[in-house]
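Every protein chain but one is kept in place in this view of the complex.
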């Protein structure tokens, strides 16, 4: 399969998952103090932004990765579909975490669910790098010597979400803050996770 | 019509149907035992995974088919749109089956509905192969001798879902297990349903 | 603006509108006679199929039209966006008509709403042909002599939906049957609304 077709499906799923996040934002019905009700549902806005930024970063990194891939085999395709399975799932724990963030007795379960989905999404991304390390002929020659570094860098994601999931058992707000910090850190330090594209590698 | 335009619409519908599956996952409202409530709705997670994998496999097989198609006539286009009509429908029986799987008195109807939609989806896929056998000039020359094998292989899908639909009348959990096994089998034995692309065929 | 970019947005909106139709299909909650409840909501399945087929035909015709267009001006772009505004709206009257079809006292209003949206959608499509007749330099030379025929043919759509809207005031089921017949007729007699593409025209 040519990688561009896989890329088209992936781009579609990324775009739809990003846009479906809006469906988790509640429109209060029959409110008699709408301004206050809107302000009080701030966890929904925060969760929307955090999940949007996180998916957008995975999209950027996935493009950087695919730029270095010359052709896709069946395993690469299946690992990509596994990644997309979790990307498409993100709107669900986003709504769940926002719904329960301020309910002190139940928010741990919601934050754990969020952490697990994010960990599985980040982990499937790492698994694509691991497969490229084994099936080296799938990668452009310039990319190959950099794969070990890419694996180490991409393992930061699942590690952070594993820590966040454990932290959620103690304190959901602390885990939420960690998820937000991770999104902000990845967004601002973009270059640390980005790999040179095949073209850039060739000119180095 | 050039096949690539049909392919673009198809890719869009596959991507959206895959992503809309997430809307069937419930966010419990005002739960006082959220961890338990989340665990108890496991049929929704299982149904999400099964339907996602099944649609993804149909997408892979549809791409392999279209790679061997040189041009589309009106009938091919209409059969593809029929396939897409059922692909787009999948989120509905997915939510229905998950909702009723553990309700012993009503789950047969839900599993029958799931089986029928899947059978119609798989059947429309087979009908595309049957049309290619009749309108042979639509297919690349390398593909033509392989069409009879492709028809036999692609008939496995509707057969399994017909059996599953009948099985659902006796036991919905058994039918659910069959749908899950079918998704897993197709995913792991991918190569058995995959056809060589025109390019690969040319080099053989 | 190059027409292909407008086409990409249009293809996206067609694909999403087709797929969002599934959200109008209800999943009964806590039913104690699920098989019967599923059968009794047949208007939803019928409305899903009718709207899916209708949008798919508009998509086919829109592609045939755009194949004959050499470049887009601002008016062509705005008329296309007007068409897309109504295409994106179709899931709403679809759910509305299905919800009220069997309620004899209220179904006229629902069928009128369905007819109006479809009439506006079909009318915007005709308006694109009318604009091409005025701004002839937008069309490929081979297409130009055929535009008057295309206008007459494309005027059939809004006429049928205007008749259906009036009929809905007398009998919603009769209007529903007309909408279904129109979809079936357009699907089966596809060639009557299809125009030759620029390439085909050139070889004639």
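We call the chains A, B and C, going by the order they appear; numbering starts again at 1 in every chain.
Everything below uses one rule, namely that a contact is a pair of C-beta atoms (placed from the backbone, for glycine too) under 8 Å apart; a residue touches a chain by one contact, two chains touch by 3 or more.
As the structure is a prediction and not an experimental result, all values here were calculated from the model.
Taking the complete complex into account, the chain left out of view touches A, C. The chain that is not drawn here is touched, among residues C:35, C:64, C:89 or C:130, by C:89. Checked against the full complex, the one of A:15, A:130 or A:155 touching the unshown chain is A:15.
Residues of chain A that touch the chain left out of view are 8, 11-12, 14-16, 18-23, 25, 27, 29, 31-35, 38, 48-49, 52-53, 56, 59-60, 63-64, 187, 190-191, 194, 197. Residues of chain C that touch the chain left out of the display are 1, 5, 8-9, 12-13, 16-17, 20, 23-24, 74, 77-78, 81, 84-85, 88-92, 95-96, 99-100, 105-106, 108-110, 112-113.
Going forward, only the chains that are shown with their structure count from here on.
Averaged C-alpha coordinates give centres for chain B and chain C that are 26 Å from one another.
Averaged C-alpha coordinates put the centre of chain A at 37 Å from the centre of chain C. Contact of a single residue of chain A with at least two other chains is seen at no position.
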